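We show some of the complex, not the whole, and keep each chain where it was.
We just call them A and B in the order they show up, numbering each chain from 1.
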Amino acid sequence: MMPLDTLDLIPLVEALIFAADGPIKAERMAEALDTEQTEILAAIEALEVDYAERPRGFFLQEVSGGYQLRTRPEYADFLRKLGHNRPFKFSRPALETLAIIAYRQPVTRSEVEYLRGVDSGSVLKTLLEKRLVRILGKKDIPGKPMIYGTTREFLELFGLADLTALPTLREFSELVSDEENERQGWDDEGASLPLLIDEDAVEEGSALSLETSGEQPEEA
Amino acid sequence: MDSYSIQLENFEGPLDLLLHLIKKNEMDIYDIPMAAITEQYLAILDTMKTLNLDLAGEFLLMAATLLHIKSKQLLPKIVEEDLEEEEDDPRAELVRRLLEYQKYKEVSLTLDHKPQLGRDVFARVAPQPEVLEEAEAGFVAVGLFDLLEALREVLKENPEQLVHEVNMEQLSVTDRINAILSALQGKESVAFVDLFSDGLKRNEVIVTFLALLELVKLHLVRFMQNVHHGTIWLFPAVVIDENEELDVGDDALGYS
C-alpha cells in the first residue's frame, strides 16, 4: 500500500470510525493504516473542524478512550419514530406455526400443537392479530374445535398467487437432500474443491441432464 | 492426484471445457470441426479416467452428445433443399448453448467485480435499538425457503405423522381445498360452475368435487340456490368481517 498523506488520511479515518462496531482507539487506527498515532490524531482534529463548519447528521464523540460517530441528540425523536416502524420479525415459533397452518390447512390448534409439541396458543393469537391466519370454521368433531387457514395477507407477504403456488415439501427436499455435494458450490477460501462424484451421483446427474437438455429455456 | 482434480474442477462443466477447447484451437464457433473437438474432449476424459478420477455425469453426457453430432454429420443429407441449412446443422443447438453459456459466464465475472458489501464496501453496524416496543408496521419479508425450512424442522420431530399423508390423491384433494378456499376469500360467494370452468380434466373435476364434499363436511362452505335449477352458489360458512376486531380469546383458539 502506498504511503498516505494527511489529506488522504482524513476521509480514511472517517471511514474507519464509521465502519467500526464500537468506539475505536487512535492507536488501533494507526496500526491498521501503518502510520503514526499523531497523524491519526491530526486527522481526527481536522474531521472535527470539518463537522463544525458544515454540520452533519452525526458528530464525533470521544468515548471510553476511542472515537465514535453518533447521531446528533436533537434528532432523537425522529430516530425513535423510525425505530417504531421497524418491521415485525418472525420468531421461530411463529414461523413454525405459520408453516404448519399454511401446509396443513384446514387445521385445528391441537393438530398444530401435536406437530410442534408445544402449546401454540399465544403464537396463534399473534398470527390471527397480524391477519396472516384466519378462522375458517368449526370442525365437526366432538368439542367443535376451530379450524384455521391462511389469509390473503399471507399470500401477499410471500408473493404467492394462490395456495397451490406453495412449493411442496417433497419438491423442496429433493433440492435440499443432496448433502454430499453440499459444499461443492461454495467455498469460503476461494479454492476449488476437487470434483469428487460418487457413482450414484453420476447416474443421477446424467439422467437429469438428459431430461432437461431437450427443453429450451424461454427468453427472459 | 490433487493437482489433476483441481485441473478438471477448473472447468465448470462440459460447456466450459468445450468453450476453452474451441478458443484454444481458434476454431470457428459456427463451424466447429466435430471430429477434432470430439477427439480432444475424449482425450481429456480419458486422462481423467486413467487417473482414476470420478467424472461428473454431465461430462460423459456431453461426450455422447458430441459423438452423436459427429455421426449425424457423417450421414448423407437426405434432402438437397438448401433452405434452413442452419436448423439442419446438428451442431446448431450446441453452438447456441455455448454462446449463451459464455454470456452468463462473462456477466458473472462482471458481477463479481462490483463492489460487494462486506468485501469491498462496508456499512455501519447499527447498534441494537434500546427500545423494542411492539412493532406496528408490516412484517420483515420472509422467504418461502424459511417457511419450508420451518415445516421441515417440525416434521423431522414427528416423522410418523407423514406416513399416511403422503398419498397422491389426498395431496391433490388438499390442494384443491386450498384453491377453493383461496377463491372464496374476500368474496361473498362463488358460483359452483366457476370452480369447474377452466378446462379441467376428468380427474381434476373429480378431485374438485371431492374437495367440495370435504369442505361441506368440515362445515367450511355452504351451498345455496335461489331458484330450482338456478346457479348454485358457494358461500363461506364463516364470514369474518375484515374491519371487525377479531375475538381471539381462548374460545377463538379452539379451547372453550
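Everything below uses one rule, namely that a residue touches a chain if its C-beta (ideal position, glycine included) is under 8 Å from a C-beta of that chain, and two chains touch if they have at least 3 such contacts.
Being a predicted model, the structure only gives us computed values, none of them experimental.
Q: In the full structure file, how many copies does each labelled chain have?
A: A x2, B x1
Rule of thumb we're sticking to: only the chains that are shown with their structure count from here on.
Q: From the mean C-alpha coordinate of chain A to that of chain B, what's the distance rounded to whole Å?
A: 22
Q: Give every residue of chain B touching chain A within the complex, in rising order.
A: 2, 5-6, 8-10, 53-58, 60-61, 65, 122-125, 129, 131, 133, 135-144, 146-148, 150-155, 157-158, 161, 166, 171, 175, 177-179, 181-183, 185-186, 217-220, 236-238, 240, 246, 248, 250, 252-256
Q: In the complex, go through chain A and note every residue touching chain B.
A: Those residues of chain A that touch chain B are 18-21, 69, 80, 83-90, 92, 95-96, 98-100, 102-103, 105-106, 108-110, 114-117, 121, 124-125, 128-130, 132, 134-140, 143, 145-147, 149, 151-152, 155, 157-158, 160, 162-164, 166-170, 172-173, 176, 192-199, 201-210, 213.
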